[in-house]
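As structure tokens, the structure follows; a few thoughts come after it.
Every protein chain except one is present and positioned as in the full complex.
Our next item is chain A:
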């Protein structure tokens, strides 16, 4: 993966606009977070293989290498992910954005693909 280049990521987002795509969205503090530190409140989510169509996708932010991506959906809904730092298009043509925390662990993810992700 490479650190996010805002212009390149914006170009890739544009390629997935206005057609059905599958997404993987994930936010996680880690299941062990409150085992390791009682002050942390464990929260997380993942949504996988959800089909959507977005009419507008944008990347914003960039302070300390941390970006936000928002996708405005064709039905007026939204997908929003905060804390993205890295991106890659893999060999299966899946567009993967990840956010790594200060320890280098995955904290957020937004992935977009024309095809279903591995089940």
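Throughout what follows, contacts are C-beta pairs under 8 Å (C-beta built on N, C-alpha and C of every residue); 3 or more make two chains touch, one makes a residue touch a chain; residues count from 1.
Note that contacts and distances are computed from a predicted model.
Chemist: Can you tell which of "Sulfate transport system permease protein CysW", "Phenylacetate-CoA oxygenase subunit PaaJ", "Bacillithiol biosynthesis deacetylase BshB2" or "Chemotaxis protein CheW" UniProt lists for the chain that's not drawn?
Modeler: The UniProt record for the chain left out of view names it "Bacillithiol biosynthesis deacetylase BshB2".
Chemist: Hey, which of A:6, A:19, A:35 or A:60 is the one touching the hidden chain?
Modeler: Of these options, the touching residue for the absent chain is A:35.
Chemist: Identify the residues of chain A touching the omitted chain, counting contacts across the whole complex.
Modeler: Touch set of chain A with respect to the missing chain: 1, 24, 26, 28, 30-32, 35, 46, 86, 88, 90, 92, 94, 96, 98, 100, 103-107, 109, 111, 117-119.
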